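The other protein chains are all here in position, but one chain of the complex has been omitted.
Chain nomenclature is as follows: A, B and C, assigned in order of appearance, with residue numbering initiated at 1 for each chain independently.
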Amino acid sequence: MPLPKVIDYGTPLRESADTVTLTIDGRAVRVPKGTAILAAARSHGIEIPKLCATDMVEAFGSCRLCLVEIEGRRGTPASCTTPAEDGMVVHTQTARLAALRRGVMELYISDHPLDCLTCSANGDCELQDMAGAVGLREVRYGQDGRKHRTEAKDESNPYFTFDSSKCIVCSRCVRACAEVQGTFALTITGRGLESKVSTGSFDFLSSECVSCGACVQACPTATLNEKSVIEHGTPTGATITTCAYCGVGCSFRAETQGGQLVRMVPYKRGQANEGHSCVKGRFAYGYATHPDRITRPMIRARISDPWREVSWDEAFAHAASEFRRIQAQYGREAVGGITSSRCTNEETFLVQKLVRAVFGNNNVDNCARVCHSPTGYGLKQTFGTSAGTQDFKSVAQADVILLIGANPTDAHPVFASRMKRRLREGARLIVADPRRIDLVRSPHIQAAHHLALKPGTNVALINALAHVVVSEGLVREDYVRERCDLASFEAWARFIADPRHAPEASADITGVPAGELRAAARLYATARNAAIYYGLGVTEHSQGSTMVMGMANLAMATGNVGRVGVGVNPLRGQNNVQGACDMGSFPHEFSGYRHVSDDATREVFEQLWGVALAREPGLRIPNMVDEAQSGHFKGLYIQGEDIAQSDPDTQNVIAGLSAMECVVVQDLFLNETAKYAHVFLPGASFLEKDGTFTNAERRISRVRKVIAPLAGLADWEVTLGLAAALGYPMQYAHPSEIMDEIARATPSFAGVSYARLDELGSIQWPCNAAAPTGTPIMHVERFVRGKGRFMLTGYVPTEERTGERFPLLLTTGRILSQYNVGTQTARTPNTRWHDEDLLEIHPFDAEQRGINDGDRVLLRSRAGATSLRAQISERVQPGVVYTTFHHARSGVNVVTTDYSDWATNCPEYKVTAVQVTRTAAPSDWQRENAARADFLRRIERELPEGAG
Amino acid sequence: MKPDKLARMANDIAHNLAALGDAAPAAIAEHLRHFWTPRMRKELLQLIQAGGASLEPTVVEAARAL
Amino acid sequence: MADTPEFDVRVADALIAAEIAAARDFYGEDANGATALLPILHALQARFGCVPAEAVPLVAEGLNVSRADVRGVLSFYHDFREAPAARHVLKLCRAEACQARGCERVAAHLASAHGLRPGQTRDELTLENVYCLGNCTLGPAALLDERLLANLDESAVDALILGLKESGS
Partner (left out) sequence: MSAPRVYVPADAAALSVGADAVAAAIAAAAQARGIEIQLVRTGTRGMLWLEPLVEVDTADGRVGYGPVNPADVASLFDAGFPDAGAHPLGLGRIDALPWMARQQRLSFERVGVIDPLSLVDYRAHGGLAGLQHARDTGADAVLQQIIDSGLRGRGGAGFPAGIKWRTVAQAPGPRKYIVCNADEGDSGTFADRMLIEGDPFALIEGMAIAGLAVGADRGVVYLRSEYPQAIAVLRRALALARADGLLGAHFDIDLRVGAGAYICGEETSLLESLEGRRGQVRAKPPLPAHHGLFGRPTVVNNVLTLTAVPWILRHGGKAYADFGCGRSRGSMPVQLAGNVRHGGLFECAFGITLRELVVDIGGGTASGRPLRAVQVGGPLGAYFPESLLDTPLDYEAMAAAGGLLGHAGIVVFDDSVDMAAQARFAFEFCALESCGKCTPCRIGSTRGAETLAKVSRGIAPEANLKVVEDLCTVMTDASLCALGGLTALPVMSAIRHFREDFGP
């Protein structure tokens, strides 16, 4: 697709019911009140020269190119900083303005290198464009005057360079860092001609910069430029697609030159991100073409054998015959599949279809099991649907934000930027987290309350918050009466009013002082709009589901569901967790969250698929592992998940995998799980295929093929191959046809099609006859289940307790630059920021153990032991240690246990009793694992290069 | 599935639904029907028949309804 | 001007906290943000003779702004220095009213007779330019540390420097 031009309105477009009408260059122009003249003109096709203005940030008024004349006003005001007013008569092109603009450009060019032809931004440079637009022909100052010193280019950032000799000091980068990203890592130092963009540090890498790319995006010259552009040249084509990292689901323009991806530029019209990005989505795509990619199918009889490269057909045939053999030998229930939250909706739909229709059982599960399954359960029970209530944009109208068990600046950075913007505007923030995350206090952000609870006590905390609401008369009674199931409310209110839920009573459990908790509860309950955002710190607990219901109760009791600015909102971990769940990836339900026992639903699918379907729920992932060890489960098709690394209690998972007879892994790389696999099917990255992802706000966005699949087939085509080999050919020429089938079979997706997606950009489900353009906010007039249902949420302490042997509690999380188990990011220069997992330990605990910062320590639980380096930090409270789980060699899940959420079996990752001691060497497990890794990954190449 | 694991899962459900009081056994039974495979339910019943000492009374009661 | 003490994190933190508290006291919630930044930088410089690089993260942390924010401000205002000046600082006014009364001659004399150009230090004296000290009828004017001088000429400057040398030795 040729490179389409993205309109830059110069100043942000405003939303207002009031409009003003003015005349610009003789044309009547009507715009929302508050729109600057510059944007008013551009939105009507009138282009006024500009350099410091861009619609991603507020007007600044520094370049003085966008000057206009307004009848009846003196002088030549800047159109970017002058709001359009009713009756104004504006002239944008006069002889006087032309002379001024030329004069300004003459000054700019007098302080700029004249190397356009060899400049990496040649053809993509606004300064160059403007010199042309104003007709600059001569720089009468000559080139011998004072200029910006030509200091060495700052190339410290792995992805972009900073060349200050090309800087025009428009401050777009500085403003983007502040206004869009909210990091404030850039500034101008000095003043006058000495003014210089600076990180205030030695270089970009050592600065506060989080490499989100907003500055690069904002730069109108080659000052901040992607290294990939410098290397490959200006892109010539662009494809709009959706990021495959976190659940924010940012929209990107993947810009290419020939078959080469040159850069990823956040797409301004993408509704999830509105032109913003983070270091992962924008820059960390190099894994897609990493030499570690496996591009040929492989099989082996035993895991002790080396891999043998085979043709696709042979791989399909081998896998199919093994699955059929196992089913014949051990029964229909002995095989299953795992869909991937990394893959498209269409692909997950096909895998669950394959399990249900071809394997003939419901043994299909998804990695959402280990992250947000409690969200599905809890919100379904209370609201009636397994999804968050809001769109991201809604946060801009929240007055109080209750953030529980989520660390958005690291894990959902683009949403975090929206949240921070709102906080800077004055919204108040309550953070409930054992650890002092950045949002508790970071430049220009200060939480009103940090409820630093002990890991594992979420439900006691939410009950205490609710107790304050109920006992202090803060219930929104009109709302509850009108919108909720009154009997359930009354039962809940009686339950929660019990003194054992009072903050004073629960303080001993949670460690949160009663006064602080009461203040937080009042702040939340009395806000005009209060919104809850949460993450895996809520779900990955033995009471994950209870906690989700507890939050739903609190939101309903305070009337905070069903309009903009409020709600209960999960921040989904992976790009398509929501979608994978929507698509029927769970063993108990079909797409659209309909139970397998529902005859009517089954009938729909039986009709469509032409087979009889099982009516009993199948196995969840942890149950599969258990049943494998019990000898009942023997064959597994895993699409894009690495359970040997990502699931808890690694040694238990490996025991399960090792007990299976046919493990089929479909992935980009020979991951940890593949070490125990018999068939390897090369996967395709998101750049290599068509499809859709659904983000945390239920937004379905298109994934579009940017480059050809490295292995020849996209993931959905691989599933088709496997299905055909199993004797069930599925006929789809394109993923759009899969979506058509999903729409036919799923009421909440009935209105979704690729044509509609192309037309609207993206769609938030439900999308059907009742909501033809989708549903940004759910439960507006009534809850999906009718009346909102209050659930009783008794606090049950986890059985994972600290004691003499394991006196500390381990909790885990993500860091900005890395992603989950590192499959992708660890194969990119993002490792420059984080190349190993560190164990954060409080100075008190460290001192007791004689641990110094940077020491190697042994982290031991009843499940296993691993070693990593310690980082002494007061972000964690005494008694709590914390680490990330991004690097395979740290193997943190060797330490986590198989305890799980009572309702969904979502693992209790966030609470593990551990001991930490100094050590000199890797743990036994690490040594053994390292020793076996190469052995289990041997490949015997039989096919010549280029075949297959 | 290993009996102790099965028992722990069932007891977890019972503990979390205990707040329902008299309604707990029915809710437990519904949960098991909704989310457990027939084999897991069968093994739970076998566990009860074998004594079920480690199981919560509400689980035992719920199992009667399966 | 007395010798300034070595930079001390605890002293700096206390100065920062005091200025933040004073700003809160006066401006209430409007003081959120960098409101106390200039007073803090003044206080640090008064105490340590400069605002050294080590102070930047402390100031940023205290005010809850970025280090870049602090650096941007620090580098904007000519008063703040990141390394200590000499024992004495002479700020010679170079603005029009003093020009009309001969300050350029004084500046030239400082350069030729004493080897002191603006921004330079010699014999425990740092010379800086300043633009207007409000002594515009009695120029050329200068500020020696905090003492305002008037009617400077070549001989007055010679006497001044001699006096400083004598008091310093």
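The criterion applied here is as follows: a contact is a pair of C-beta atoms (placed from the backbone, for glycine too) under 8 Å apart; a residue touches a chain by one contact, two chains touch by 3 or more.
Please read all numbers here as calculations on a predicted model, not as lab measurements.
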- [ ] Counting contacts across the entire complex, name the shown chains the missing chain touches.
- [x] A, C
- [ ] Among A:Ser195, A:Gln397 or A:Asn768, single out the residue that touches the unshown chain.
- [x] A:Ser195
Open item on the list: One chain isn't shown here. Among C:Val11, C:Cys50, C:Ala111 or C:Cys136, which residue touches it?
Closed with: C:Cys136
Task: Chain not shown, touching residues in chain C - done: 26-28, 30, 33-39, 41-42, 63, 65, 69, 72-73, 76-80, 91, 93, 95-101, 130-139, 141, 143, 146, 148-151
TODO: Name, in rising order, the residues on chain A that touch the hidden chain in the full complex.
DONE: 59-64, 67, 75-76, 78, 80-83, 96, 99-100, 103-104, 107-108, 110-111, 140-141, 145-146, 168-169, 171, 187-188, 190-195
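Keep in mind that, in the parts below, only the chains that are shown with their structure count from here on.
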Open item on the list: What's the distance between the Cα centroids of chain A and chain B, rounded to whole Å?
Closed with: 37
- [ ] Calculate how many whole Å lie between the centre of chain B and the centre of chain C, each centre taken as the average of the chain's C-alpha atoms.
- [x] 78
Open item on the list: Quick check: what residues of chain B touch more than one other chain, meaning two or more?
Closed with: none
TODO: Spell out the residues on chain B that touch chain A in their complex, using ranges where they run on.
DONE: 1-2, 5, 8-9, 12-13, 15-16, 18-20, 31, 33-40
Task: chain A residues within the chain C interface of the complex - done: 183-191, 198-201, 207-208, 441-446
Open item on the list: Per the contact definition, I'd like the list of chain A residues that touch chain B in the complex.
Closed with: 333, 495, 542-543, 545-546, 587-588, 595, 597, 616-620, 623, 626-627, 629-630, 632, 792-794, 796, 799, 898, 900, 902-905
